[in-house]
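Just one protein chain is left out here, and the rest sit where they should.
And now, chain A:
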Amino acid sequence: MSQVKSNKKFKWALDFNQKTRTQTTELPSPPGYSQSTNASYTETSRDTDSNLLLIKKLWDVALGPLKQVPMNLFIMYMAGNSISIFPIMMVGMLIVRPVKALFATQSTFKMVEGTQATGQKFVYFIGNIVNILLALYKCQSMGLLPTHSSDWLAFEEPQTRVEHIGGGLSLI
């Protein structure tokens, strides 16, 4: 009866009333620990796709900038076109982040050499460029880009003169 009971005991149940002293030398497994599941898991992960996972992860990284585009669009919409500290900070972030990311492309993809590395880099690059273009569009709509002649007015050389005049009302 007791044997049956012990065989039938639940995973989370702990029996403090053990009658047989024979098993005392061997400690029971901690609650919730299952030998079989652990073994089977390591078995599968080791073998099947350590490489595939890396590629998948790197694709995640490569597609990251593109995935940010809708979010950026939303941020841009929310920021508005007024020139004040928060919109400027946001636009600054929008520009600086992809530029930084572009410079860090090499270090990001340092660990991969594979068939898909070029494609990933290319996608990553495109994504960042899209983000930069978006930020530039934002700047343009905020009027921050010096694209008009009025923006360069202050740097112009002053006009010189050819003729010189003098005179006034007759002194007589």
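Criterion: contacts are C-beta pairs under 8 Å (C-beta built on N, C-alpha and C of every residue); 3 or more make two chains touch, one makes a residue touch a chain; residues count from 1.
Criterion: contacts and distances are computed from a predicted model.
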Chain excluded from display, named as in UniProt, from "Ataxin-7-like protein 3", "ER membrane protein complex subunit 1", "Exoribonuclease phosphorolytic domain-containing protein" or "SWR1-complex protein 4": "ER membrane protein complex subunit 1"
Residue touching the undisplayed chain, where the options are A:28, A:92, A:119 or A:143: A:143
Full-complex contact with the absent chain, from A:14, A:52, A:85 or A:162: A:162
Chain not shown, touching residues in chain A: 143, 148-151, 153-154, 156-172
